[in-house]
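Of the protein chains in this complex, all but one are displayed in their positions.
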């Protein structure tokens, strides 16, 4: 990767340079202040950089190579489902009929887009086992917020004031954050020795003040909670809803469905299970699927399908209002470009292919787990809970820290030198020095072997000399960065 | 850049893996030997690799980063005109109306393509000052061959047998190689102390056996031969033609035209002067422009324009035969995708813009030359000929070799460590230890300064310890390679 | 691999799922297809959409048909930007982090506010998120005063979110195409946490942000503006008008139309709110060797650290599309953004005049405009739009669904892609359509 000193595009600016040529003015060249009062006009231009096209292309090409990416090497970032992004999806998303379709186009003239969205909704419905879908939310946490606002609307519609939402202590940070944003109070549920929800604790906390239980299953330990049906009953019995954080859907596609587990509301991350590239932090999409009782509250606009009267095939429309709807979660119809990619993905794999993807994801995770267990990791980085895993697993670096004097962070940083992206670290919180591995189905056996070997070598280094790890990385564009100062005295833009 | 051990895609093959799914057979599944006699069928499949799409993408992404490219940094490769490749050109070339147009499409239904080619022909005609253009040749050397076959046809048409072609000793290797392929004998003309053609030597060698003089102007020393009109007269007087190798057109666009200098035939390199990306060794295109007397012999097919009778605008067609034509130089109509890019480039810049491009190219070259002259290069790497230059210049590393014990090769290799692509080296042949710099107009002053500084630092290193250079490079994906063995015992494919 | 695991079959691994919740049938989804067949299927769906390449598009309403330079796609399609996750390992994410830092600088420059985050989902949810910040900053105050000039999607989204915030949303009307100062004054009180306006507003009118902001401040409320970034080359930036938080829809900057997404939202604020900001923020720092680098700064605001106490729940946002915005802005450069803004203002003025001259078309308001404007048709708007569509023109956005008071209102948007010739063509088409639709209505009326 590029190792030269960082330099921003602003630092390349030279007065008078330019890339764009703006089209010539073909209408009267009226003085601007004659058209807009002077006091509403900008006086000093924004200090955008002045650079030529060659410099722009070179600059961003160069800095791009300061990134590790999925096409560089294995990226077993747990909970993130770093599966390969088929290039076909980029191609179909770029078709002018998709990429150049204005969101306010008359639905009559956007039938292909609406049909695609309809088909995607139906596919997600089948995958989740829940009949109604809204594609609108923009990402997982947006889906969560939609889900809790749906829960709120549902309870209010039944005249109930409920104030608390249960989440296990293994929950992803977005879950409790969403609970607060939706105006609820978080109540944590403990984890049992098997890595599942502590049923007794759940039972104790489940009362009529509970609006919802938010759950990931398999959970963030990669463990499928076998008590799910019982848990659902407990929560339903007190009148609460069950929310399924679908971030781990990649473990169970075609094998098990949240609707069948008893969940009322599910979000899916199209940027995880359904191959939308992560883009260095988005875009994604977090469609939600819900049960019948939640359906009346779904956001608008909704896609509706009308059967033709004359046998000409169905037509599609947008319904902009619905009596009980919580309303909009965002502008226009959602992240359509993401829908195109995920729809292409689903059609490429088909039902069988999706099931096989989950099978391979689980197989790969268990293989990597077994490989690691047989090496030094078996001793220094044991599995935190259970024996097998679903699509991901969490090791604890606690023995390594105690015995080898290296932290999980050190192992992660050293992995960078070996050309791998580290697993997710320090999450879930209840595992000390956690390392969360999710290889996904698109890694080969060979790359898993290489990863296991790398970890083994790193632990051998640690046995030899922990400093090799604690001072790593050495070969990256920059080495360990001072995050504390960056937060204490934040410099969040270029001074110009 | 990636520094791990090279591994080919064949070495990633695992039996049974695959990327492509071939569409299902929707016609009778007849046994193949019923359709084609068994003895004409393949028995053992070709050993193509068996790999998945993620592996393919990752493999080629990774090896791509083992390349230095124009978007990585300055690439002052003399004679190659490494100018920026505007991304617009890639976009318009990819439009389905271009990229998906079958070459045998009926001209009636390819009017846009023919008009584009016509417009490009007209533009190149104006730029060269020669009235007739054929876009057909696929690259510079293909244009040269076309040019010499035109010369042959021209002389034969006049009943003349001529056997020799004159080229200066500064000529690019393709010139003499082409002469031989065209069935002529090469006669070298000497270079005078100013870096131009030795007029007396030319006069001495110019006789009725001479079919043609091939020339580059400015020549490969970056020097504009001021005697060009006189030379033209000498050759024309003995009945020969003048061929202009247009590789250096970037020096003179809008400033001087080969037709006006007296040339009969010109090739242009669209992949040099007209921004077609070089692709690591092609594709390119080498259109030729010719004078009236050569025109009858131009290759077919030719584009013809018909004025409409009813005022509906012109129409275009392909003319597939012409009495005196030398015939085809290749399949179909030429490298149309290259034409699209270069046409977009010409329309983007316009006449003024092209002239300005040459101006800046010459300015940049002279600036770099001046900068270098003021530093250590002034002493160790002096300019081989003259004082100023056109769009490129040639230094001689002879003093450096004698005084510092470093060769031009060593300097070039050390430049790699500094993040620059070296200049062209050891060409032209008549300059000892030549370094040929062509910065082009798309480099900024800053990058020229950095390049000059790098060369200065490298010479300082050489003054200190020549081994720093003679053992360079150190930071590249591989270090100096054993080329001798590769040619003595060539391994030109993967053993499988 | 199974041997290594010690399993008989891959299915065995799914014994972890109790039988009662295992799906005991195949998914009812179509079979997988070859790449070629998927491509053809998607291509045939796409062909049933009338896109802005196949029509002359005057649609706007927050998303605009700008010319996106070719380099944007070329760079965004690089694996190195396309495929990484959020930069959790900064040592190998310097490209993405630097892009965020540059994005923040661009947006900060555009809005003239010192702090920007690294992106939000899109415009309307950024407005709703700004309300969350305001309610946190103005503890105790629960009222949000919203101009009817704010995009209907923003108002609706804010309404949706507000049910979770337990806040009250009060709408104030427009007067002559601009937010009514009187209604604003009447609505403001000691319970008001923030005032929300948009510039240009949904009807295209250029608001006096400074006046609105000072009214809000007088009542102790925050002033929050949603702004169109592509107009900020010419319009006074919110930071110079006393606006506390500026948010907006980023699509005009390098974004595809994409039937509405993915685009990006932006979120800029004054220094005092830096620790209340939602989402990722890149910050500059140094590594152990003193080399310059970038990290995710101020993570203690965020959900993964602060969980239920986080300033927002956002996690994945729109990094890639935001980089597209940077690329477009950098391509335009300091002068280009101004020139583009000026061109739009002039063309919009030309178009407004051309349309107003048509029989049966009148201006909905006469407030100054920057790129979009509203007219009222003397004919049923849907029929007029259908007729223009037959001419290959998407004439604009009908206002009636969002604004009952503007039943036959039409919002017409201008970009640098809509030439004078296009505008003239629109005028001709609209003239004929209004006349035709009027006539057919007359006939219908006469008949009934």
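A few comments on the model shown:
When the chains are written out, they are named A, B and C in that same order, and each has its own residue count from 1.
Operating definition for what follows: contacts are C-beta pairs under 8 Å (C-beta built on N, C-alpha and C of every residue); 3 or more make two chains touch, one makes a residue touch a chain.
Model, not experiment: these values are computed from the prediction.
The chain not shown here is touched by just one of B:162, B:371 or B:401, and that residue is B:371. Contact with the chain not shown here comes from a single listed residue; of B:56, B:238, B:454 or B:468, that residue is B:56.
Those residues of chain A that touch the chain absent from the view are 20-24, 57, 61, 86-91. Think of the hidden chain as still there; on chain C it touches residues 35-36, 39, 43, 53, 67, 69-70, 74, 77-78, 416-417.
Simple rule for what comes next: only the chains that are shown with their structure count from here on.
When you average the Cα atoms of each chain and compare centres, the chain farthest from chain C turns out to be B. Distance from the chain A centre to the chain B centre is 47 Å, each centre being the mean of its Cα atoms. In this assembly, the C-alpha centroid of chain A lies 21 Å from the C-alpha centroid of chain C. Counting partner chains per residue, chain B shows two or more touched chains at residues 57, 61, 86-87. The set of chain C residues touching two or more other chains comprises 32-33, 35, 69, 71, 73-74, 79.
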